[in-house]
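For this view, one protein chain was removed and the others were kept in their places.
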Amino acid sequence: MPDATGLELVAAEVRDKFGDETVVGTHYYREAATLEVKPESARDVVGYLMEDAKEPYDFLASLHGCDYFPDEPRLSVHYQLLARERADRLCVKVRMGVDEAEVPTITDIFPGASFDERETYDMFGIVFTGHPDLRRILMPEDYVGYPLRRDFPMGGEPVIFTFNEGQMPRWYE
Amino acid sequence: MLQSYLPALVFLFLGVLFGGLFAVANGLLGPRRPNPVKYQPYESGIPSNVPQNFRFGISFYLIAMLFILFDIEVVFLYPVAVQLKAFGTFALVETIVFITLLFVAFIYVWRRGALEWK
Amino acid sequence: MEVIRQPLNGEGGGEDLRIRQVRARQLLRGELEGEDLERYVEERVLMTTLEQAQNWARANAVWPLGFGLACCAIEMITTLAGPRTDLSRFGAEVTRSSPRQADMLILSGRVSIKMAPIIRRLYDQMLEPKWVISMGACASTAGMFNNYALVQGADKFLPVDVYVPGCPPRPEALAYGVIKLQNKIKGQPDLGWRERYQSYGTEEQSA
Partner (left out) sequence: MSETTDPLKIPYRERERSITMDRYEHEPPVAGDPLADDLESHEELFTINIGPHHPATHGVLRLLTTLQGEYVQRLVPIIGYVHTGIEKSCEDQEYWKVIPFVERMDYLAYYTNAAVYCRAVEQLLGLEIPPRAQALRVIHLELNRISSHLFWLGTSILDLGAMSMIFYALRERERVNDLFEMSSGQRMHTRYFQVGGCIEDIPPGWDEQVHNFLDDFPSRIDQYEDILDRNEIFLQRMKGTGIVSREELHKLSVTGPLLRCAGDPWDLRKAHPYWGYEQYEFGIPVGTVGDNYDRYMVRMAEMRESVKIVRQALERLPDGPYISDDRKVALPPRHELATSMEALIHHFKLVTEGFRVPPGEHYSSIESPRGELGCFVVADGSAKPARVHVRDPSFHNLQALPAMCEGGLIADMIASVAMLDPILGGVDR
């Protein structure tokens, strides 16, 4: 794991490569390094880190979305990068609001991310611009709504116990 | 003359009887609940849009023909094999000629490369 | 979300089980007469032996459709090919892959909303007479996944004959489910505990 100073070095490297405002923040929590970046430059930073950084992270273990509902830039995409020679992990995080949920795709840099991106689009509605065929992967193609968003209802049926029988009169018919 | 054919006729009759019985009984006794989906082709549970007049590749047909050719050859060998002693050596020579003829055909087909799946 | 419960259109084809039981009881008490009695007797006497013979033949050769959805499929395959229980004792060992040759559909696993139309199509394409065993909590009531992705119970779109509880049910439980299905096919279904112990009147009624 890159320790706190290693993370700062990577952040500094990215800052001077892509300009100062791309890196929004760095968090080092429970020996896991997270580099927070602007949504538009996500593709360049991940591409840079995967190929031509000083210590490249050549493998993308996972790409997943998340919805931090209460606090403001709600949706986020996480790129779990992995350097196999050094057995080193780094997470590049991108936060964005619901209405500008758009991130450039990285399938041309790392084709393995195409299923992940389709799933993140399917579950959160984050559009990956430039993805070869961005369709729903898990839900039926014509499904409306993005299930894993916090404001999406859990669905299913209300379970009938004695205390809430009142709301469902004559349920036993 | 009829005596000698009796067993064969009885066999034939029984075969037709039971075959027909099972086929017809199935139709009679089975309950019928027609529904439109039942008549559509089964394609792993997905409505199938495979064109009905689809033309398969030539290799399928070729392999089928070759199989039938050599299968009939074996069918002809059965009656001879059963009564080889009664027919005497003439039938033996006859069969060997028959087999070698077909074997030549087999070698030709094999060398021609028709057996490999294309 | 209000709960709508309407009886499924029944298995179709002749009265369903409940009505037959009620009429049998009326016959015993001698209350059945007139046209009903005629039809009842005619149906019973004429076809009794043939129907029993048919049901016996069908019950002892119930071929399941090889259809694994999720974790219960692992236990179903262990029931079919495992060392401890084997369904060939009930003639249910041959799993047919095509619905045309299968008599019974074992719904082993969770039924998602994307899979439901496909299962309904498979059920429709199966030939009569056909039965459905809903194996496991997820097939019977979507078990613990009370969420957007699962159909809350397969009986919302399929007439289910036997529900096998468990998550996943043990192989012995599924074998017992097949035995119960056989009794049902032979026309003597095991009575539920209310009938067996005559404990009517204890159904939970709202205040």
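Order as written gives the chain letters A, B and C; numbering starts at 1 within each chain.
FYI, a residue touches a chain if its C-beta (ideal position, glycine included) is under 8 Å from a C-beta of that chain, and two chains touch if they have at least 3 such contacts.
Keep in mind that what you see is a predicted model, and the values were worked out from it rather than measured.
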Quick one: which shown chains sit in contact with the chain that's not drawn? A, B, C
From B:Pro7, B:Gly88 or B:Gly113, residue that would touch the chain that is not displayed: B:Gly113
Identified contact with the non-displayed chain, of C:Leu87, C:Ile106, C:Leu122 or C:Val178: C:Leu122
Please give every residue of chain C in contact with the chain that is not shown. 66-71, 73-75, 77-78, 81-84, 95, 97, 109-110, 112, 114-115, 118, 122, 138, 144-150, 167-168, 170
Need a quick check: the contact residues on chain B for the chain that isn't drawn. 43-46, 48, 50, 54-60, 111-114, 116-118
Touching the missing chain, which residues of chain A? 29-32, 34, 58-62, 64, 66-68, 70, 78, 80, 84, 87, 89, 91, 110-116, 119, 123, 136-140, 147-148, 150, 152, 154-155
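The rule is short, and it goes like this: only the chains that are shown with their structure count from here on.
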Work through the pairs of chains, note which ones touch, and then classify the graph as line, ring, star, complete or other. line
Of the chains shown, whose Cα mean is nearest the mean of all protein Cα atoms? C
Farthest chain from chain A by C-alpha centroid distance is chain B
Could you state the distance in Å from the CA-based centre of chain A to that of chain C? 45
Counting only Cα atoms for the centres, state how far chain A is from chain B in Å. 60
Chain B and chain C, separation of their C-alpha mean positions in angstrom: 40
Scan chain B for residues touching two or more other chains and write them down. none
Two or more other chains in contact with one residue: find those residues in chain A. none
Hey, which residues of chain A end up touching chain C in the complex? 139-140, 147, 152-160, 162, 165-166, 168-173
Inside the complex, what are the residues of chain C that reach chain A? 1-3, 5, 113-114, 142, 145-150, 152, 203-206
Complex contacts: residues of chain B adjacent to chain C: 29-33, 35, 37-38, 40, 42, 45-47
